[in-house]
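Missing here is one protein chain; the remaining ones are kept as they sit in the complex.
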Amino acid sequence: MTLTGFSGIVVVILFVGTMIAFYLIKRDADRTELREIRGYRKLTREIGRSVESGTQMHLSLGWGGITGSESASALAGLSILKQIIKESAVCDYPPVASSGDATVAILSEDTIRDTSQAINIQTGHRSTGELVGLTPFSYAAGTLTTIRSPQVSANVLTGWYGNEVIYLTSAGERQGTPVIAGTADLPSQAIMYASATDPLIGEELFVGGAYLGGGKIYEASVNAQDIFRWIVIGLILLGAVLNLLGVMDPFSSLLGGVR
Amino acid sequence: MAELICQMCGKPNPKDQEVCRHCGARLTPLEAAPPEDTPRENAELPSSFEVPVQPDPGEDDDLSWLDELREEDSDEQTGRIIPEPLDDEFEEDEETDWLERIQRLNTEQEEDLSVEDQGSEGDFPSWMTAELGDPGVPESEPAAEEPSEPDLPEWLQVRTDELGLEPSPAEEREQFFGPEQEREPEPGPEPDAVPEPERKPAPEPDQPPLEEPVQEELSDGEERLDRFQETPEAPEGIQTEPADRDELEKPAPPLDEEQDSAAREQEEIPERTSRFPSWASKIQPGQESPQDWEDEDEDIPEDLQFLAGFTAEDEDRVDKKPAELPAEEPPRQPERTVDPFAMEEEEEEELFDDLFEEDLPSWLTSAVDLADQPAEETISPGDLPGWVEAMRPVVEQTDPTGYSDEEEYIENYGPLAGISNILPAEPDIETAPEDDKAQSSMSLSVSKTQRDYAELLEKVIARESKVRAVTEPEALPTQRILRWLITLVLILSLSAVIIFGGGSEQGEAAFQAERFAGATALHEIIGDLDQADPVLVAFDYQPALAGEFHYTASGVIDHLMSRGAYLSFVSTQATGPTLAEYFLQSTQEKHDYTHGLQYLNLGYLPGGGAGLLSFSIAPQTIIPLAFDGSNAWDSPPLEGVESINDFSLILILTEDPTTAKLWVEQVQTASTPPMGMIVSAQAEPLIQPYFQTTPRQVSGYVAGILGGYAYENLSGEPHLAHAAWLPFNTGILITASVIFIGGLANGILTLYRRQRGTEGGDYS
Amino acid sequence: MNLKFRALISTAIVIGVGVIVLAGYFLPAITAVRFILLRAGLVLAAVALLVGIINLVGIHLRKLSSDQSNSGYSLILVIALTITLIVGAADMFQTYMFGKPNFQMIKWVFTYIHLPIETSLMAVTAVSLIYAAAYILRERLNVFSIIFFFVIILVLLTSFSISSNLLPILQSARNWIVGVPALAGGRGLLIGVALGSIATGLRILTGIDRPYGG
Partner (left out) sequence: MAPMSAIDFIGITLGFLLTILIFSYLLGDNPFFRLATHIYIGVSAAYVALVTVNNVLIPRLITPLLTGTDSERLFSVLLLIPSLFLFAKATPFRKAGSWVMAILVGIGAATAVGGAITGTLFPQLLGSMNSFRLSTGTPQPFFVRLINGLILVIGTTTTLIYFHFGTRSEPGRPNRRKAVIDKIGQVGEIFIAITFGALFAGAYLAALAAMIDRLSYLWNYLNDIGVQILSAF
């Protein structure tokens, strides 16, 4: 086993351990001790509004698959979809999910049906997890149809995107419906930052479960993220100081090449 | 010693007392004989009996009406008629009814209401005046035209006790001394009361108690009325003004026998006079829209003032269902969204505001709405088909309750009229006897503040069932003109340059070594290649960026081909193989490379990072055949290549920094050949670090059209980048200025709106 | 099988497969097993793609039958898809039956239909991007959006080849900004995204999140 492999295993075990530790020591289950994120505050309000006015939420999961390196974005999107369904349990129309990857489309359909069944609301025969296109721009063109629907009152874009995301955000702007958007790809994050009404920057995309009432364990995983953030900051500062003092590549053996 | 309860203030007085010690009202009726010429009706009750509102102990200024009242009483006793100083709104009606005056006093003390809200008595809709027994119109008048069913249907004639009004003394006494039967008859002057209708035997237990409770109520009601009549009748000389002067002048039609009996019947069935509670009197007919009621806000006590403020516009929005909201309504209402999860004060205020809109209990508002509905809107009775008419039996007149003489039920209303033994079309409102008791016990003497709180509670309950449409959030209006302006300027300028400008032949621009260090390094690496060196080229960009990569990569690939290198194309995108063919066909025609000889298309490498890793370890097993199905590894371009390390150069074309990172991290090891990249301009900031690390993970890179232009300058061969140089620079100049001007204008607009304090963008 | 029992099986499979593939990243001994699973995942993803296309066609056929307002476009989509599939199948049949691969027809469809539309869609984004950049100070007026706005203008102006002669200072400012602060922010964002991805993946591998309908 290489040193890097060992470091990787240490990271995984430490992360899971921290998550479980926070879960156990967290006192008050329903009091979330997380900073406010404007995108999720707006999302919660839009869920309430869609339940009140009998309209539908539209969640788009991007065109990234789940077997490639962009799988984290799609999995985060599916987690947010699950929380939205739970939050809007008493709505007339369950949320509609569109995506540009077949696997993610099937998973979104399963998530909608099983979560609805778990909190026994009828989704009826209408399949609400749709594959709208298989290339990035055909996915964007297909999603425009859903955004234009007068039934949709808000759009949530969480997944893997490219330049075509500008179509979705400007269609939301033309329609006058809010667009809450987040992705892991940096160039499309810059486009979302400029054109979405409520952008989710950087890793804010991955904490949707905790902000939408996922429960103690989700908040524990966010706290674990925070702990690792400070470990990384410590390592950077330590490495920079050692580097300055002439120690070449202080941790490269630990963090070096993978194979 | 038995006591006399004063009619006015309800307080007990010694038996021998004539005038109430507390409020000075007469306790014993005057024994004067009614004058011949005024028909009994004149002695009829004052048309609308207003229960004086119990002044709050704290409100001293409200007692002035009592003093006035006392003076009037003394005038009455002396028989003098003092013309009342008329307010302008009563100019045309001479004030004679003391109860009207009290009502007017009530409204004056409350607030100095605007004139149009002060409905004079005449403003009451005809159904109310008819209902209230228009003082001016003699009772008998209705008999002339077929007992004038008041416009109000029977079910609207609500029993007084339903209104939770103050119990009459008889009821109070009943509460204390139990129902009449058990008590011995009350001593006291027997009024020439209307004979009580005999009490009907209690209905058999299995028979549905159809009318019984109503009967009982009626008898109570009658009793109260009789007793009421004992109280001081309309003081002599106080003529209650006719609602309408013409009615007065209309000669009373001669009463014939039949009408007279109908009139008497009319009397036996006491009018269910609806006595309006004091707060209802403020709701003048014709006053529907909340806007008018809002003016009533001033009556609302201070501590409830904050709840006022529900405007008509919100009323419209609440009534309008979302589906009815016009779909194309770009400038939307200001954002005042009610969020059941986390309400802000502004929304809480709005929620309570709504409470003040519906003063009246729902049964009354529907009555008012019915009265206000224009004639054509009321549902016209369907005309029955001829055969049904023919089937209906001819039945003699039954009494309103539908019971013929033989106690058999015959339907009176609707299409089944005349048919016996069927369920009554108009279900009687059954109220269990106890309800009455509960109702009557509820009607305690309450102060004004308590009444307001009761109303508030009533509205909160009524509010629960009402679905309130949530208001739309405010969305900044889309600037369509700005979008069209941008389109026009950009396309016109680029088209003009493309049509008339032509490309830039020579590299006028000075070459910046520092900025294009990546291009320099890549140029050197390709320059070192020999004839037939195998080069792996990955076409990992989206078809959408084909345009940019034609301009950016054409110079580099041209340089490769001019060096005679053998190319092998691979792609981790499904559209990559075809893009590679299209690229060669449209940009490198002059080199005449043939598939299978100088170049080979290995096709699509699925699996992303994992696919790359397995391809880098065992390429032949991962991609056994070429894209066109031919055997790849025996052809000249891949001669002698066993693993990825046997290539002389790996060149990756991608616009996605993640794909670039995958190639670097999954494929590159210490022994892999140099790795060059041709990236889109958007990926440059993230690829640069791989070039700056030592040792370099990326040996050289070209980014965007400018990178391609710089590379073509290095190789001295102008290619597509030079052709696009002028339109590209024009586009950049136009774009920078449009963004600068547009951005500045929007920024200033937002600052200006911030100065004016209106909500603009977000200032977090 | 009721929902609970099926969920248990799925969760067990996810944890089993996930731990093996993850271990393959760190333990070279298990890398081979990891490749087998990855290749299996690749084939299953390809099969899922065909299922997805059946889902896509099904949705549009349902729109046709329920004749909603946009059903005409669904008809066009289904026709375009069917014709392209037939053309492609003919090409593949030719390749595998006669061994003479040419894929000319599918290449024609890609070059003259797929490519022009996709590059035009990319071109149209230029206008939307300018509009978004010009509109951001209306949407959000704060220090950060002002910095964002002026960095865009600086990078654009310095990409203007002619200006490099006139304003060398602008060029070096651009190189420094893209090379140092932009890179620093990019690194911070990437590390943050990595932490988020680790948390999301581990939530699934520990059975907390079950997007597969558990």
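Every chain is named by a letter (A, B and C) in the order it is written, and numbering of its residues begins at 1.
The definition used in the following text is that contacts are C-beta pairs under 8 Å (C-beta built on N, C-alpha and C of every residue); 3 or more make two chains touch, one makes a residue touch a chain.
Note that the structure is predicted; figures quoted are calculated from it, not measured.
*Asks:* Indicate each shown chain that the hidden chain touches within the full complex.
*Replies:* Checking the complete complex, the chain left out touches A, B, C.
*Asks:* Which is it among A:L75, A:V152, A:A196 or A:L212 that touches the chain not included here?
*Replies:* Considering all chains, including the one not shown, the answer is A:L75.
*Asks:* Which positions on chain C touch the chain that was left off?
*Replies:* 1, 6, 9-11, 13-22, 24-26, 36-51, 53-56, 58, 70, 73-74, 76-82, 84-85, 88-89, 91-92, 96, 106, 108-127, 129-130, 133, 143-145, 147-152, 154-156, 159, 176-195, 197-198, 200-202, 204-205, 211-213
*Asks:* For chain B, which residues reach the chain that was dropped from this view?
*Replies:* Touching the missing chain: residues 480, 483-484, 487, 490-491, 494-495, 498-499, 513-514, 517, 520-521, 544-548, 550-552, 574-575, 577, 603-604, 606, 609-610, 624-625, 627, 655, 661-662, 665-666, 680-686, 689, 692-694, 704-705, 723-724, 727-728, 731-732, 735.
*Asks:* Since one chain has been left out of the picture, which residues of chain A touch it in the full complex?
*Replies:* Within chain A, the residues that touch the unshown chain are 4, 7-8, 11-12, 31-36, 65-69, 71-72, 74-75, 103, 106-107, 109-110, 113, 132-135, 137-138, 141-142, 144-145, 148, 163, 171, 174, 186-191, 193-194, 201-204, 207, 210, 222-223, 225-226, 229, 232-233, 235-240, 242-244, 248-252, 255-256, 258.
Methods note: only the chains that are shown with their structure count from here on.
*Asks:* Round to the nearest whole Å and give the separation of the Cα centres of chain B and chain C.
*Replies:* 39
*Asks:* Compute the distance, rounded to whole Å, between the mean C-alpha positions of chain A and chain B.
*Replies:* Centre-to-centre distance between chain A and chain B: 32 Å.
*Asks:* Round to the nearest whole Å and give the separation of the Cα centres of chain A and chain C.
*Replies:* Those two chain centres are 14 Å apart.
*Asks:* Of all the residues in chain B, which ones touch at least 2 other chains?
*Replies:* Those would be 542-544, 575, 607, 610, 686, 762, 764.
*Asks:* Tell me, which residues of chain C touch at least two other chains?
*Replies:* Residues 38, 41-42, 45, 118, 121-122, 131, 133, 135-136, 139, 186 of chain C each touch two or more of the other chains.
*Asks:* Where on chain B does chain C make contact in their complex?
*Replies:* The contact residues of chain B facing chain C are 476, 479, 482-483, 486-487, 490, 508-510, 512, 514-515, 542-547, 575, 578, 581-582, 606-607, 610-611, 613-614, 627-630, 681, 684-686, 688-689, 692, 704, 706, 709, 725, 729, 732-733, 735-736, 738-744, 746-747, 749-751, 754, 760-764.
*Asks:* Residues of chain A touching chain C in their complex?
*Replies:* 1-2, 4-6, 8-9, 11-12, 15-16, 19, 65, 67, 71-72, 75-76, 78-79, 81-82, 101-103, 105-107, 109-111, 113-115, 117-118, 127, 130-135, 137, 140-141, 145, 163-164, 166-167, 169-170, 184, 186, 189, 191, 193-195, 197, 201-203, 205-207, 209, 217-218, 221-222, 224-225, 228-229, 232, 258-259
*Asks:* What residues of chain C sit close enough to touch chain B in their complex?
*Replies:* Going through chain C, the ones touching chain B are 34-35, 38-39, 41-42, 45-46, 95-96, 99, 101-103, 106-107, 110-111, 114-115, 118-119, 121-123, 126-127, 130-131, 133-142, 146, 149, 152-153, 156-157, 159-162, 164-165, 171-172, 175, 178-179, 182-183, 186-187.
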